[in-house]
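Handing you a structure now.
Heads up, one of the protein chains got dropped from this complex, but the rest are sitting where they should.
Chain naming follows the written order as A and B, and within any one chain the residues start at number 1.
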Amino acid sequence: MIDFYGEALMRMSAAFATIYLVALGHSLFELSGVLDLSIDGVFFLSTGLAVLFSAQLHTSLTTLGVDPLICTTLASVLTGLVTALIGLFLAFILTVLPISHGAVGLSLMFLGYGLGIYAGYPVRLKYGSIAQFAYPENIVVYSLTLLVSLALGLTTYRMLYSTAIGAMIRACGEDPHAASALGVVVYRTRLIACGLGYFMVGVGGSIFTLLWLRYWDIRSYVLGYGWFAYTIALAAGRHPLILIPFAGVFGALLEFNISIQATYGLPVDLAGMIPFIAAIALMTLYGSTKLKRLFEPPRGLGKIYYKEERTI
Amino acid sequence: MNTGTLRRVVLSINNISKTFPGGITAIEEINLDLYEGEIVALLGENGSGKSTLVKILYGVYTPDSGEIKILTGDKLSRVNFGNPVDAMKHGIILVNQTPQLIDKLSVAENIAITLSTLRSRDHSGFTSISETSKLLKEVSESTGIRVDPNEKAYNLTYSQKQFIELLRAIIVNAKIFLLDEALSYLPIAEKKRFYDILYSLKNSGKTVLLITHKIQEAFDLSDRIVILRKGRIVGVLETKNTTVDEVRRLMFGETNNKYIINNNWSNPEEEHVIEVEDLAVRDDHGREVLSNITFCVGKGEIAGIIGVAGSGQRELVESIVGLRKPIRGKITLAGVDVVRKGIKAVREAGVGYIPDQPLKQGIACDNSIVENIAIMFSSNPILINWDIVKEKAVEIVKNYNVQSKSIDSPVKTLSGGNIMKVIIGKELSYAKQALIACNPTRALDELSANNLVSVLKYKAHAEKLSVLIASEDIDEVLTISDAVYVLNSGRLIGPFQPSKVPRERIEELMVA
Partner (left out) sequence: MKITILKRKKELKYGAVIASLLSILFGITIYLVIIGLFGVNLVEAINILGKSFISPTIMKDFLIIYVMGCGLLLSFKASLWNIGGEGQFYIAMIPGIVITLLLFNPETSSTTVPAFIVVLLVIITGSVVGAVWAAVAGTLKAFMNIDEVPVTLILNYIAYYLVNHLVSGPLKGKKTYGYLRTDEIPGIYRLNIILPITRTGNQFEEAVYSFLTQVSYYIALLVTAIAISVFTWWLFKYTKLGLYIKIMGSNPEYLYATGVNTKMLTLLIMALSGSIIGLSGSLYLLVEWGRIPYGIQSHTPGYGYLAILASWLSMLDHRLLPVSAYLVAGLRNTGLSIKIAGLGDTEQTLIILGSVLLGYSITRFIADYEVKIR
């Protein structure tokens, strides 16, 4: 039997996994020097896609006797693959062409919102609730999700800080010109980082609707959870391990937003502010410590990489 | 071509030209063959196209026309490099004029990148960082250059970064080494070792193309000397059959001996413009790199501080101008209490500053020459009088012989030496009371360096400017200074009068 605390823990681990995966993927993406302003749009798009894929797979595969859990998992993976393609696309054009990372990112954000609605809305209209396509509310599923996201985080950490490919990714983020002189093929390296990064963002987005909220709505795109993950990633210096406590705390904060409000009788809108204020407070806190240097953004983030300029 | 005594061509450059946006033709119809087992020196004044040529060979720039052929197996085949990785895979390695290390990565990580790129070719997979550290230690032992593989690159000085790049070139075991002003600033001992390394590379059949501004170095090392002037090759000489004067004439044309250094030493006045008392300073790591530093520089005096790379010059000048907070001590500069008042007051008092990292603290490369000058020479607090500023810019460009299309060109389109000239020109024109400079002649060609020395002497002795120069170049310090100090392991020794103390004694003090 799952008691109250058990359920709370389950929802918290789902919240953690969502925020962690999205922030982790985003971090990997940006560490390679490509500015990721489409994050909120892509996040919303992946919630819509997850709903679409899951509904499709459930209606077509379960009749063949495939376990519903497998269908939902497949939907998550498929979502990740689609977003990974977007990541590859971004990495390619923003490295090869001398164009503004910001403008492309924000445009894609809007496009992501729009396509997300296109993907999710018909399902929502047809079935009303999407809970039937979500992951089962089962402690094993939640624990597995938690473990898998942590494992992904550890692997990413190992890759970034103990292998040459990790050094290459970070080199591209710091100074692509110098990286190239050192022997990095910048666009190839960014393809790897951005593809993998956006895969995780997509999977995180699918977990958001299919595990954590078990609900999808056209208006979700104004919630700004993608931006929220963006902020968390930044606050944690885009570091896979430091991200863990951050994602934990803020996942919990978002999850318990409602209960905090109920317990202390806070007005809805004031309660809504809490996680956001906490995020700023946290950044301010570490900003006054020695950790600051570790948390500096990549120096080349968002800068146009154009080969014929003098490399300084 | 048959075998035997004939040396083979390893790299053949045919009709290469490159014009940059804005219409600057950097190099034009270059034809040059490089043979195995030779050291070729590439000389030319600032802006003559040396860096552009080697960057093309390394795949950084794409040539507009012409072709490059490289020896693969037994015959020369045409190559078309899209990026430096392509060049590296063909056995070419470049050590840049400005070090190209990634600041936030450790030395080992920087090197691991290169190794991994090259190894993935023979499928031995990714290189681990710890493996690279081990390799680095070995090479560092065999070359005698001390490196800490785990040190972050941002903690290294300019010259230390260059050692690392040289080590990298040696580790990857290339066939053709392109060295863009990489040896000029090595400390004496290391330089000797590197000369030996280059000889042994040559003897094992490798090819070295060496860019240098020190003509003597070219004569010491090379078999052939190639001279570039305004983007064209104006001479390919056998080193043993030519003279320094011949080379100078080809490099600079008729203007050859326009500048003569006048060594009219005058006694400095009593009044002190720079006073440093019991100064102690930390580096970026928090280590105390300087302690008990006490000295003063009189009005109209030129003081030189010499020390090997990383002995604290950078931290010293930064704290003197107010960019770095000392742990303790007192600094007075042009009447300003530096520790309390900081850089703003120092600058307002009329102090010029040429930093150790010129591209970081000395200039904004994305902005034009005139904009860089405007922010220092505009007295009105709100508006800029562009007429006056432009006049100033034209004057600086002319006086310091900056080669650029116009004063509105972005600084980043200038050659390394010309960027340095803009910095020097603006800081020297700005300095009314004192000039604090780090390695001011670095990257300058001989003529420009001599010009600078004579301007400095004039400013000091006739216009009573007080000058402090921190440098890693012993010749630079000895020719410029009225008084010389040696900085070693954070302590200052001196002053000496350059004419009274033998050069060997100073070299000894530097490394003791």
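Before moving on, here are some points about what is shown:
Going forward, a contact is a pair of C-beta atoms (placed from the backbone, for glycine too) under 8 Å apart; a residue touches a chain by one contact, two chains touch by 3 or more.
No experiment lies behind these values; they were computed from the predicted model shown.
Every shown chain that the unseen chain touches in the whole complex is listed here: A, B. The chain that is not drawn here is touched, among residues B:I188, B:A280 or B:I384, by B:I384. Only one residue in the set A:M10, A:A178, A:L234 or A:A247 touches the chain that does not appear here, and it is A:L234. The hidden chain makes contact, of the residues B:A374, B:I407 or B:A470, with B:A374.
Where subunit A meets the omitted chain, the residues involved are 41, 93, 96-100, 102-104, 106-115, 117-118, 121, 218-219, 222, 224, 227, 230-231, 234-235, 267, 269-270, 272-273, 276-277, 279-280, 283-284, 287-288, 292, 297, 306-308.
For subunit B, the residues touching the absent chain in the complete assembly are 19, 21-23, 62, 80, 82, 321, 323, 343-348, 353, 355, 360-367, 371-372, 374-376, 378, 380-384, 386.
Note that only the chains that are shown with their structure count from here on.
Remark: subunit A and subunit B have CA centroids separated by 44 Å (rounded to whole angstrom).
Residue ranges of subunit A in contact with subunit B, taken from their complex: 162-165, 167-168, 170-171, 174-175, 177-186, 296, 298-299, 307-312. The touching residues of subunit B, when paired with subunit A in their complex, are 20-21, 55, 58, 60-62, 83-85, 88, 94, 96, 98, 100-105, 109-110, 112-118, 126-130, 132, 168, 359, 365, 412-413.
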